[in-house]
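One protein chain is absent from this view; the other protein chains keep their places.
What follows is chain A.
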Amino acid sequence: MVNKLSTIFSKSGLRQILMFASLFLLFTFFSIASPNFLTYENVVAILLATCVNGLLALGVTFVIITGGIDLSIGTVMTISSVMSGVFISFWKLPVFIGVLGGILTGTLAGFINGFVISKMKLPPFIATLGMMMIAKGLALVISGCKPIYFMDAPIFNKIAMGSIIGKIIPGIGEFPNAILWFILFIIIANILLNRTALGRYTFAIGSNEDAARLSGLNVDKWKIIIYSLCGTFVGIAGVIMASRLNSAQPALGQGYELDAIAAVVIGGTSLRGGEGSIIGTVIGALIMSTLTNGLRILSVPQEWQIVVSGIIVIGAVYLDMMRRSREI
């Protein structure tokens, strides 16, 4: 018990409490400002809107903790959706193969990123910038610049938009499966980062890459694994996205990488590497979608919503840096 308390009041624990508090404040503010905000349907809408960005953010959290960056996640997500569409609608393969194919497309892109970064020694920014453009172009080429619809496989849409919980507990109303998938992968990501060797080495590489190498870690191998893992999360996001829209949209996706990175950064993960948490990232993603949703309910034009998000990113990171410099 004492142990638990000391963990909560340690520095990283304090940071997470502060982040919860800011999310809570945001919720309170919008609830007072508009009666339409704090309704069951709207909260579910916020959660649903968090899923895709949240999944991308979960993946890229690992990469950012190593001190790297992945700019390709937005368009790799697109190509993952497109590949699902190709498998299911063009080739008429079973849905589960389409899902798997979409996810593995993401994994492959991540693997290539990791390979180029660790073996060819390109800076992550450049390597993933290249991948961003490659994936964007390929998504357009493969789809013929047209959306791919999943008309023949109605079950595909149910992956994200079905409501298992709604069926089990009849009174609860619509609760899209996408949110359940998101929660499942939050748990998986949290376990991977905090309890497995992979997570430990993610922190080790970000904390001091040379020391990690001299400690006998095969840093190149682990970087490839970490970028592949990020790609896998991106692939999952792609499938969820396609399922939600019931179509693979080849022109959608660019720009998502920056929203995801913003969520990670708001969540207190340092771009210099070595620190970060899954919970932080989830709260960061929730803050962003709550903000967008709340501003929309208050009828703030979409252009201005983007401006406010930008201010929040700068403000959140500035506050975090201030707090950290005081610790010294």
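General remarks:
We take it that a contact is a pair of C-beta atoms (placed from the backbone, for glycine too) under 8 Å apart; a residue touches a chain by one contact, two chains touch by 3 or more; residues count from 1.
Criterion: contacts and distances are computed from a predicted model.
Its record in UniProt calls the unshown chain "Sugar ABC transporter ATP-binding protein", which is the match among "Dimethylamine monooxygenase subunit DmmC", "Cytochrome c oxidase subunit 1", "Inner-membrane translocator" or "Sugar ABC transporter ATP-binding protein". Shown as candidates are A:P35, A:G144 or A:G216; the residue that touches the absent chain is A:G216. Among the residues A:F30, A:F156 or A:F203, only A:F203 touches the chain that is left out of the figure. The missing chain lies against chain A, touching residues 6, 10, 191, 195-197, 200-201, 203-204, 206-208, 210-218, 274-275, 328.
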